[in-house]
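Every protein chain but one is kept in place in this view of the complex.
Chain naming follows the written order as A, B, C, D and E, and within any one chain the residues start at number 1.
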Amino acid sequence: MRNDNRDLDTLRDINMTVDFIKHPEGSVLIHVGDTKVICNASIEDRVPPFLRGQGKGWITAEYAMLPRATDKRNIRESSKGKVSGRTMEIQRLIGRALRSVVDLNKIGERTVWVDCDVIQADGGTRTASITGAFVAVVLAFGKLLDAKTIDKMPVTNFLAATSVGILEDGKEILDLNYEEDSTAQVDMNIVMTGAMEFVEIQGTGEEATFSYQQLQNLLELATKGLQEIIEKQKEVLGELASKVGETKSGHAAGEKQ
Amino acid sequence: MRNDNRDLDTLRDINMTVDFIKHPEGSVLIHVGDTKVICNASIEDRVPPFLRGQGKGWITAEYAMLPRATDKRNIRESSKGKVSGRTMEIQRLIGRALRSVVDLNKIGERTVWVDCDVIQADGGTRTASITGAFVAVVLAFGKLLDAKTIDKMPVTNFLAATSVGILEDGKEILDLNYEEDSTAQVDMNIVMTGAMEFVEIQGTGEEATFSYQQLQNLLELATKGLQEIIEKQKEVLGELASKVGETKSGHAAGEKQ
Amino acid sequence: MRNDNRDLDTLRDINMTVDFIKHPEGSVLIHVGDTKVICNASIEDRVPPFLRGQGKGWITAEYAMLPRATDKRNIRESSKGKVSGRTMEIQRLIGRALRSVVDLNKIGERTVWVDCDVIQADGGTRTASITGAFVAVVLAFGKLLDAKTIDKMPVTNFLAATSVGILEDGKEILDLNYEEDSTAQVDMNIVMTGAMEFVEIQGTGEEATFSYQQLQNLLELATKGLQEIIEKQKEVLGELASKVGETKSGHAAGEKQ
Amino acid sequence: MRNDNRDLDTLRDINMTVDFIKHPEGSVLIHVGDTKVICNASIEDRVPPFLRGQGKGWITAEYAMLPRATDKRNIRESSKGKVSGRTMEIQRLIGRALRSVVDLNKIGERTVWVDCDVIQADGGTRTASITGAFVAVVLAFGKLLDAKTIDKMPVTNFLAATSVGILEDGKEILDLNYEEDSTAQVDMNIVMTGAMEFVEIQGTGEEATFSYQQLQNLLELATKGLQEIIEKQKEVLGELASKVGETKSGHAAGEKQ
Amino acid sequence: MRNDNRDLDTLRDINMTVDFIKHPEGSVLIHVGDTKVICNASIEDRVPPFLRGQGKGWITAEYAMLPRATDKRNIRESSKGKVSGRTMEIQRLIGRALRSVVDLNKIGERTVWVDCDVIQADGGTRTASITGAFVAVVLAFGKLLDAKTIDKMPVTNFLAATSVGILEDGKEILDLNYEEDSTAQVDMNIVMTGAMEFVEIQGTGEEATFSYQQLQNLLELATKGLQEIIEKQKEVLGELASKVGETKSGHAAGEKQ
Partner (left out) sequence: MRNDNRDLDTLRDINMTVDFIKHPEGSVLIHVGDTKVICNASIEDRVPPFLRGQGKGWITAEYAMLPRATDKRNIRESSKGKVSGRTMEIQRLIGRALRSVVDLNKIGERTVWVDCDVIQADGGTRTASITGAFVAVVLAFGKLLDAKTIDKMPVTNFLAATSVGILEDGKEILDLNYEEDSTAQVDMNIVMTGAMEFVEIQGTGEEATFSYQQLQNLLELATKGLQEIIEKQKEVLGELASKVGETKSGHAAGEKQ
């Protein structure tokens, strides 16, 4: 049993409040255990310079934590005058993951800005951000559909993320909380689609290594967890869920397009 | 009648959720109409260099908005690499106001960091921040009292803030929402104590001026509103409210100390 | 009597040298006691992006101190790589105040850059800056009138600023010097027009509060002082003084336009 | 066959010049095909603040490219005044990987600074950096051994990195050059030890996804390539190679320590 | 004859007002023609880290221009958030020049901060800064002498600077004003001591070259001008002038010390 009484392969409770903030086109407050992230998706009617005139859109993400989201207060990145390497790594990951399930050719010259602001952190903030951001993005495109700005949901598949890891005693676990994350020897973040294909695997041993067999076990744990998370997303999205996949994906690697 | 059907001298609904986030010593989510601010107070066991070795403490504040707290998405200040003049002005105001009702000699060499993060903005974010931050600070000192780290509540009086202003048609109004604020000819922020003494008056006519009589009317409106807001703070603080004032203030200007 | 032998309601000596520097359209060296500020107004034939194409102009201000304007040398803000919160607050105040007495619709798509550089500081640098900057701006528009670039002085009224405050012994005083400012319990900056209407009131008790009656007394002191300062401005401006007000102001709050 | 006539599972030529620069304790110029990186390891006799007084050391890495390492000249990060997210991500990866095969408790309070400067880029700069940096670090520790500053080689195992990927036509390939990298649908960087355990897996589909089976194939390709690269490292290190592993690793995840 | 009716070898009028600002230990307003620079020397009772504990002092300089010192307004370097290459080059030059005539071993662990702030520019601002800064530094050390903090004037020799150049028509001229400087093909700044030894020669042809003979002519012109400028410094310093040289210089290159 784990420090919060979960089984090795049990997720923490997940809760998503849609339309949490009134201004964004899509807004979700996601709770994954004690980790709480506000995920807002904003649609802007222009694209970055490198895409202008190509008739396609872009999705980009920003990630931040409130200073006291964590046990010890952190200095605000705006006060430091620069964004940390960790923050940049996370926001690049979120953006890349979301782009893998949206057909950017179908959204016109628009940018979707996804802001993931962690208001309370207890491990897994980047994976919770991806899971919540996906829902926010679908909501935002829902608004464009309602307004008939676009005519098909451009999201090709569901997308969710979770973490898996190996504790010091060798136990392989799903969905690490902060205490587990701090002591884990291997930490892996997995992003998958609703078709259970991989979008991103980031496995790291800060001061440890892991074997081929351990890797297989971790991938299996993650797959189980992600199926459950995607079910939650479907519930929360209600009717909109059925529109995901309307645009057929040609993106499985090596598949004819 | 106003654009949201209020009378000229009616406040918007105020709601405060205490202990909103688990890590900070004091945490409040304040709603003032559609303006929503997370106010967290963190206690740090040291003071800035200019105060070291003097046996007294410090209170400082930071203020930020989520990028999509507003109707149009704003660029994150951490991305811009610098904090705007407006943000600095607001955080200096919040810190100064809180320091006026806390006896810094009674809190030891500690810093109270107050973080006001606006998650949804509809006018009056700086005054809502002060009102909510005051409650968060009292909660944080309550924790120190419970832990017997300090022996008396060091807060000498209640503190709240609101705005008043003059519309283009000359109407003098209390507690401006965003639409009113955008078109008002005079905008004034007032911070007062529970003894109805002034802590800060900031009255501004961006492209207009105002007379002595108009100033008197605005001060009266503000006083009425602030009495009501302080009643709300007392309700929310419950038993802790009675401890405010335990430390006698010697701070009315010109009064013998 | 005060530390420099003034009565409570006496201003320091004010001296203004016009055309101090040769390049700017308007240039004034103002002395208020030992506070010395170079106020330069520069006319640029374009406006910031947010105003382009609207046929109206803009006024903006920058404020700085030489490193050794003060008793102890300060680090240059260019060396620190950022402008302090105090500086930003002051330059926003100066710009706002000047805009309240200039009809921006009458100056074409031009920006007036007002640079206030304190070369020697002894309290009241921001109010001296406003008083001097007003004269520099009138001089600059005078140049445009001479060149027939504009056909009427676009300045609707005189504008000046001073400080008032309450000392530890409760004395209410006009025009604080540095030593008084350092120990004052309440410090208030007042900006008024030649019509004795308010443009800006910023009253602050860093660690003190003030009553309604004290506020009234301070406003009265400020009004007296500002009348005298505006007389000085008229003397210095000579013939140009009579052109101020040629453009009728529609800016008293609530007045029909 | 590939665009440079390699088989799908063939590495590019690898060449390492040791002692390339005279000042650093360890210096290697590594060529992987047309990718050329100078890897310098510098020993500093102190550790960052968070490790002081613990008797252990630290390894950190920095990564940069000459502006014209690439086909199109890039703006220097020192001119931009900030380090890009990509750069930060890479230098965090290099540091983490190296720390996984060095027993930091055995090097005293020293920091190893590893600088990887790409002078010519043709894909795989981050993996070439890790492979070369490993050799530079062993050389640097060799210097400490020679000087009897430490008494055992603190490097527990060999370490190397390469990339694998999936092309648009579904071909799975080893060691991508720039042209392949630009068009690949899946790109994966793998860092492994001499014991063929994983240290880091970063697999990404920018606009594509990949299946469980594809992942297995890629891991197999990487394993083959990394065995060959580690043989090269052994050759280049000569006698020093035999000292790697003198310090026994307790770092395989979950293994008793 | 030149554009301002001077002969080729005639300096512009030089005027120095000592004790211009009250706070600095040494303060000079220097006019060289229409170029006006405030030179303030501040004594700080500590040295930069690299000199601590060596019992010797340091002199450093900063240089800036008011935004409208020039014909066209410049953006403030504090607003840009960084100091330009030109500014850095000039402040390094001023500091280096002053250090060459001060015996840093005789001033204790003190730093002299020299601030040269150009309030009006008409060519030759860096050489006017050096000439004025020298006087300010002597005044500042005079204060230390009066206070018996040091017992001998630590300045070993006079120091002044001027410019020489070659116009498009080949004319070689002394002390270039802005218009001459803008069109000159060769521009040379010379810093010399009262013993007519060189401290610094910086000769530049932006898009031209110059011969050995032209160089000799320019050096002769500069020597003539600098003798006159040093006479001015002696007049302005009055009695203090006689103390310069009390500390014997051992600094002529190659001379026995």
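Operating definition for what follows: a residue touches a chain if its C-beta (ideal position, glycine included) is under 8 Å from a C-beta of that chain, and two chains touch if they have at least 3 such contacts.
Model, not experiment: these values are computed from the prediction.
Note on the undisplayed chain: of the listed residues E:15, E:204, E:227 or E:242, the one touching it is E:204. Among D:28, D:83, D:102 or D:153, only D:83 touches the chain left out of the display. Think of the hidden chain as still there; on chain D it touches residues 21-24, 27, 34, 36, 38, 40, 42, 44, 62, 64, 66-71, 73, 76-83, 87, 113, 115, 117, 119-120. Mapped onto chain E, contacts with the missing chain fall at residues 82-86, 88-89, 91-92, 96, 99-100, 104, 157, 166-171, 185-186, 188, 193, 195, 197-212, 214-215, 219, 249, 251-255.
Here is the rule we use: only the chains that are shown with their structure count from here on.
Among the chains present, the centre nearest to the common Cα mean is that of B. Centroids of chain B and chain D (each the mean of its C-alpha atoms) stand 52 Å apart.
Multi-chain contact residues of chain E, defined as those touching 2 or more other chains: 81-82.
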